[in-house]
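Every protein chain but one is kept in place in this view of the complex.
Residue numbering begins at 1 within each chain, and the chains themselves are lettered A, B and C in the order written.
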Amino acid sequence: MTFSPPDFTAADLAGAPDARFQSALADGVLPEGFFSTSNLPTYVRLDGKWRMPREPRMDAVIVRDPAGELWVKESRRVKKGEQVAVGFAEDGTEGIFVHSSAFLGDENEGEFKFMSSEVSREKPIDYALMANLLVDERDRAGYPVWVTGPALVHSRARNDMSWFVANGFVGALLAGNAVAVHDIEASIFGTTLGMTHTGEATQGGHGLHMRAINKVRGAGSIAKAVEQGIIKDGIMYSLVKHNVPFVLTGSIRDDGPLPDVITDMIAAQDVMKQHTTRATMAILIATALHAIATGNMLPAFVQSPDGTMRELPTICVDSSEFVVSKLKDRGTHQAFGVVTNAQDFMHILRLYVERELEGRKGGGAGGRSRAAAAR
Amino acid sequence: MTFSPPDFTAADLAGAPDARFQSALADGVLPEGFFSTSNLPTYVRLDGKWRMPREPRMDAVIVRDPAGELWVKESRRVKKGEQVAVGFAEDGTEGIFVHSSAFLGDENEGEFKFMSSEVSREKPIDYALMANLLVDERDRAGYPVWVTGPALVHSRARNDMSWFVANGFVGALLAGNAVAVHDIEASIFGTTLGMTHTGEATQGGHGLHMRAINKVRGAGSIAKAVEQGIIKDGIMYSLVKHNVPFVLTGSIRDDGPLPDVITDMIAAQDVMKQHTTRATMAILIATALHAIATGNMLPAFVQSPDGTMRELPTICVDSSEFVVSKLKDRGTHQAFGVVTNAQDFMHILRLYVERELEGRKGGGAGGRSRAAAAR
Amino acid sequence: MTFSPPDFTAADLAGAPDARFQSALADGVLPEGFFSTSNLPTYVRLDGKWRMPREPRMDAVIVRDPAGELWVKESRRVKKGEQVAVGFAEDGTEGIFVHSSAFLGDENEGEFKFMSSEVSREKPIDYALMANLLVDERDRAGYPVWVTGPALVHSRARNDMSWFVANGFVGALLAGNAVAVHDIEASIFGTTLGMTHTGEATQGGHGLHMRAINKVRGAGSIAKAVEQGIIKDGIMYSLVKHNVPFVLTGSIRDDGPLPDVITDMIAAQDVMKQHTTRATMAILIATALHAIATGNMLPAFVQSPDGTMRELPTICVDSSEFVVSKLKDRGTHQAFGVVTNAQDFMHILRLYVERELEGRKGGGAGGRSRAAAAR
Partner (left out) sequence: MTFSPPDFTAADLAGAPDARFQSALADGVLPEGFFSTSNLPTYVRLDGKWRMPREPRMDAVIVRDPAGELWVKESRRVKKGEQVAVGFAEDGTEGIFVHSSAFLGDENEGEFKFMSSEVSREKPIDYALMANLLVDERDRAGYPVWVTGPALVHSRARNDMSWFVANGFVGALLAGNAVAVHDIEASIFGTTLGMTHTGEATQGGHGLHMRAINKVRGAGSIAKAVEQGIIKDGIMYSLVKHNVPFVLTGSIRDDGPLPDVITDMIAAQDVMKQHTTRATMAILIATALHAIATGNMLPAFVQSPDGTMRELPTICVDSSEFVVSKLKDRGTHQAFGVVTNAQDFMHILRLYVERELEGRKGGGAGGRSRAAAAR
């Protein structure tokens, strides 16, 4: 979807007033009429000029710092007296303009069509396109953020995920304690949640994830456990070995947790946001919790170094339509839904990426069409 | 949604040519460029006048009979030499106009909103509105068509469904063999699929539905089995006792089947269509197969005796979003999705209808607001 | 699961009486206490000997023909006066023994275990095992019956399914009208349900499946449409070209239907059963209706020419756990559930079968372990 910049010369925008600001009443307490952000490109009028605030995300506020710089900030991080933008209008009439049609394509709304649903298991999955996007990201040194649930590990897609890490397709991994625990359980004991790689429950297996956690605790951290040869393969191993950053955020259902897990949610969000702010692509796999967490922090667009804007590709993989709908219903409208099993997704995506790489190696721009032809 | 009639005085429609017709090449074989119908209000230009064909449905063709009358007909029913409308354009330029914006409300497409999905288990269910619609239908002698899957019976909503039949809320029931089999199994043996009313599997229970079928076979028909006291209560009993028509259509997974089941699908569709053509409302519960079958035959609108048009209320109840999406994806765009358990739906709907009746009894138009207040 | 034959020398079975038979009261009307079959190995005592009736299936009865042969027969096919086995006991005490522990493994019921559910999207999918089974079937000239829903076609797994047909892995294909319609729509127009291969709805696309049907109608049959070059690729094309039998059974939601569709359900079940009776394996993909239909007709075991028995491998692929549970709840307990997207399943299964073939080519029994190593 190409970006259509707003027309600031149009009468209504050209004549708009400057945005108004009011002081925060206390730490984390906003002035009544604060402007609540979305993840769409948003422009604020200051001294007669339209400017974009930095670090955009939804469900936050716009703060003007003493130097006159504009920031999008979570309300809990706003300090007493800080200048917070106020207003409800999103059309510029109060000095704030939300560019909601930035990435809108043509739609013939009333037309009678089949298969017009947004997400459906009945729609084909365009692996060639996703492979192309991923290889493009690597080529231009983008920062694809992967966000995964434990299904990825339970279901033996460990090898494929490790391959993506090892081959430079992962900017950062955001996940919970369980992903790391079961990945490490698999490395040490060959099981996940006590289940063998062919899916059978084992006797005494229910305690193996606790034993895995205990070993990492003994070592002090995941990196040290890798170093000491306790963890010998898998996703966490690859991340450590290839210096790819990961964030493990805690949850109320955690066992352990592992020493690397950030157990305070405020601290954990702050660390996650360092990665979402840099993200140029997001791949959300088999997790409602972390997908929505990431969606909340993620702008719907990415600004290239040269200032051009494009929609931030956001792929959400889940085995039911519900998670994708839920994510979109919470504002991550740009999410593109893929309804399938996480293990199978990873296996085929890797296959297509390998084909794409093969195709590009052959020379030049022909990559994608060649990969497509190979289907 | 109120109906906005097309503006036939607008230049493009006013200047449109008459529709063209070509002969069917053989029985059930159409001329190449046949016009394929949707369920939207459709107008055909004949002798300079825009007319609506009779018995509208999707996936069919428009036939002009020797008397000049226009009919929507399934292709399999078209005979060699019949005059079939041809053309691909739906905007009137070839003499056929599909009024796709007939029931469109206002939409601000690009706006950032939460909860904008079409169907979600997270949306509240407006039972008061549905109760109001049903009582209205009864008051004006409408023809609500109920289409149900066996979950309705397995899950003990038999009493509630029987109540709706007995109290005049059912124009016709369209279902498959299984609904009747398990309803009758429940009447004779107290089980459904061999499961007790508290949900436990019983020993030897797997054969009980076969014994129920055998008893009805011995009697000759469902009506005779009711007459002979073999079937003493339940949905089929109520339908027979209250002379409410039902259509049982066969399927490839049927046991038996019961003597009343129409096993040939062509014949069964013809009988079903007699009811969908009369329908003023549709309630589709816990069945993908029959819901889609009905959706295929159903116009998206209903024309009142006085010529006014309104959208045909189509309620689709299922325990996942998928069935509703699937139904919409196959063209039944007017379907309103309710994501819940069939048993619970029936129980609460009955409760609200009882409240609505109570409210109206109290006098005049206050019904709905009173029922609403009772919530 | 290996087969444990019943111990007919045990006191209770050795001393069991002969089974009793009574005459059917009318065509399709059974004597009251008829014995209702399951899909488990079942033995009937006649003249002091335990014998297995032919053509076993569930929800049917056991008939002794005038020559003394025992048959399992659907009740609708029983004629007045035929001798039908009666009795409720399944433990042999009335001369009929259902060998319910034939394929039971060891279970430690009370033990505390994780991941003990029967079907879950969280369990790994053992593609290597399935590939191995399929190649074994081909090697020993087995008869794998494939049963598929239209998701297989919508989702672009057409190539993979065609490959399995072309390479000898399909004994017969059992499906509905929609599978063939959309496969042919894809061949002629490049769309399925009017959707492109990348998943977008097209303008006017809603009529394309009707145009595809019309073309086949004009040709007279699918085979003739292939012959005349109307259908140029895809599943139906492969079936015709490789003389693999297919059965298309009608349903109440069918458009058209295609000329090859058997619209009467009784007739359709009879034709399907010719294939389920020969089946040595069953692969059920993305269809509740046809999966349950097939499960109803399928014995849970297969008898090799040398008399040895084994469980009939029954793989059920669906994107939710519900369909597999539903299938098992209707008696097809031997079904092994795979929870994934049909397109992805087909793609990876083919990949593993190719690896397995490669591995076996290399020499001898090493196939599977080599394929496994390649993971």
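By our rule, a contact is a pair of C-beta atoms (placed from the backbone, for glycine too) under 8 Å apart; a residue touches a chain by one contact, two chains touch by 3 or more.
No experiment lies behind these values; they were computed from the predicted model shown.
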Listed residues A:64, A:123, A:158 or A:206, member touching the removed chain: A:206
On subunit B, residues whose C-beta touches the chain left out of the figure: 108, 111-116, 121-126, 129, 151, 154-156, 159, 193-195, 197-199, 201-203, 205-206, 319-320, 339-341, 343-345, 347-348, 351, 375
Hidden partner interface residues of subunit C, rising order: 38-40, 90, 98, 100-101, 104, 107, 109-112, 114-122, 320-322, 325-326, 328-331, 333
Interface with the unshown chain - residue positions in subunit A: 25-26, 28-30, 32, 34, 36, 38, 58-59, 75-76, 88, 90, 176, 193, 204, 206-207, 209-211, 213-214, 217-218, 249-257, 263-266, 268-269, 272, 288-290, 292-293, 296, 320, 322, 329-331
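The criterion applied here is as follows: only the chains that are shown with their structure count from here on.
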Chain contact graph, described as a line, ring, star, complete graph or other shape: complete
Equivalent-chain rotation between subunit C and subunit B, CA atoms, steps of 5 degrees: 180
Centre distance in Å when subunit A and subunit B are each reduced to the mean of their C-alpha atoms: 42
Set of subunit A residues in contact with two or more other chains: 111-112, 114-116, 121-122, 320
